[in-house]
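Before we start, here is the structure in question, set down as structure tokens.
Here the complex is missing one protein chain, while the rest keep their positions.
First chain written, first letter: the chains are A and B, and each begins at residue 1.
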Amino acid sequence: VTRPIITLTTDFGSGSHYVAAMKGAILAINPEATIVDISHEIWPQDVRSGAWMLATTAREFSPGTIHVGVVDPGVGTDRAIVIAEIAGQRLVAPDNGLLGLVAAAGDVQSVYRVAEPKYWRDEVSATFHGRDIMAPVAAHLSLGVAAKDFGPRHGELLRLNSCIPSICDDGIEGEIVFVDTFGNLITNIDKEAMSIIPDGAKVKIACEKAKRIELVETYGNRAADTPVALIGSSGYLEVAVVEGDASQVLDGGVGCKVTVRW
Amino acid sequence: VTRPIITLTTDFGSGSHYVAAMKGAILAINPEATIVDISHEIWPQDVRSGAWMLATTAREFSPGTIHVGVVDPGVGTDRAIVIAEIAGQRLVAPDNGLLGLVAAAGDVQSVYRVAEPKYWRDEVSATFHGRDIMAPVAAHLSLGVAAKDFGPRHGELLRLNSCIPSICDDGIEGEIVFVDTFGNLITNIDKEAMSIIPDGAKVKIACEKAKRIELVETYGNRAADTPVALIGSSGYLEVAVVEGDASQVLDGGVGCKVTVRW
Partner (left out) sequence: VTRPIITLTTDFGSGSHYVAAMKGAILAINPEATIVDISHEIWPQDVRSGAWMLATTAREFSPGTIHVGVVDPGVGTDRAIVIAEIAGQRLVAPDNGLLGLVAAAGDVQSVYRVAEPKYWRDEVSATFHGRDIMAPVAAHLSLGVAAKDFGPRHGELLRLNSCIPSICDDGIEGEIVFVDTFGNLITNIDKEAMSIIPDGAKVKIACEKAKRIELVETYGNRAADTPVALIGSSGYLEVAVVEGDASQVLDGGVGCKVTVRW
């Protein structure tokens, strides 16, 4: 690849020197890399939000893209750092659940444990493996080093149950994972989970203050101020208020429960 | 062009997956593109602020640059998406007023309606034409596809009257469109509008708490804490407080009226 793409998803904050340090580390090894920020606004140490962000966004990039995810509350403990080959892309991240949703959604081709120090920064700090291990590993991957050269095979990727909506006899239970600038409440309930609803069933969705939200096809279908639910552009169920701000009207935010009944 | 430039101006918020999805869509089609974020902090669905941001910033880029603007409250309705060739650059945006100020300031060479689906994402969502139509169209433009190949000629671009300062017998009336990190209040009253003031006239500017602000050449001209008005670096009238924060001292923000009298 002439211009390999490396994306970054972290909880460091956009204006932080940590993000810049990772970019410096990547470009020092491969100045031809195109670095794309996915988000640095993941709630600090919130692996679940990070996992959702990667699951919803990684697929928007072409095969061959390298994604680096750093939401790493266990830095300095013995949690593994891995390279996962999923659906033709490679992801570099701690194996703490951050890759669990990408792995659940796509074909996991192989997982390697990052163990070979010759691809790391000369001096590895105790607290910043994003700069010292993950960024250099991604840069070497982008130069053509094979994933298997970074370390031995690794077992199955950790999946956090709390990330995944639970399906029970009488419905689906999930939660809000992202609130966008328009106040739309995006849940972790994906198209696939919703596909278990029988055709023609009358669906009611509950989210905080609104107990009987209707499922619609597009925002345009209902009068202003009506709470509605729809499958959004990323393939996840979202709750919105027509011409309004659902996060304010319904008082909903990240972590709030959302239930689907029929 | 070996490294075509594509800029993005949206109301999605910097840490949002929507911005990343647009970048993924562009780079999947043209991995050689240089993507530049102009701003993702446009007030949600505020077409006027977006129009000002594009008008003030597009001109800072070289001819050949492609600008994508997505402030799109009408997504899903039948508002057109257009490609406008203005002053040697191309802009891709909904025709909802977002291009109105660029069009007012520069030479509009041609406008085409985006209508040819072969340049779009395979699956077009109801709510995210930024990713599904505008980003792919911009990427194909950057690869050399001509604007006329995307669809038929389009009529005049929509201009929102509220974007443009009104000139009356006894002065100019405009409003604040941006507050910078220093607290300076930037208005939509441009150099050209100010040029109607007769030479030598004594000018007084009113903005919220300050009713008789003097027009100066540079900040350095007055004592600390004095409110002053000047033509700023982008060519628009701005209100500042010498060594102070005008947004706090004058209690001014986006949307506040500003009047110029002489």
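We adopt the following convention: a residue touches a chain if its C-beta (ideal position, glycine included) is under 8 Å from a C-beta of that chain, and two chains touch if they have at least 3 such contacts.
Model, not experiment: these values are computed from the prediction.
The chain omitted from view is touched by exactly one of B:G69, B:G151 or B:G232, namely B:G232.
From the options A:S14, A:S110, A:S162 or A:Q248, the residue with contact to the unseen chain in the full assembly is A:S14. Across the interface with the omitted chain, subunit B contributes residues 1-3, 5, 7, 14, 34, 36-42, 53, 56-57, 60-62, 65, 178, 180-183, 217-220, 230, 232-234.
The missing chain lies against subunit A, touching residues 11-18, 20-21, 23-25, 27-28, 31-32, 35, 44-45, 76-77, 125-128, 131-132.
One rule holds for everything that comes next: only the chains that are shown with their structure count from here on.
Centre to centre, using the average C-alpha position, subunit A and subunit B are separated by 31 Å.
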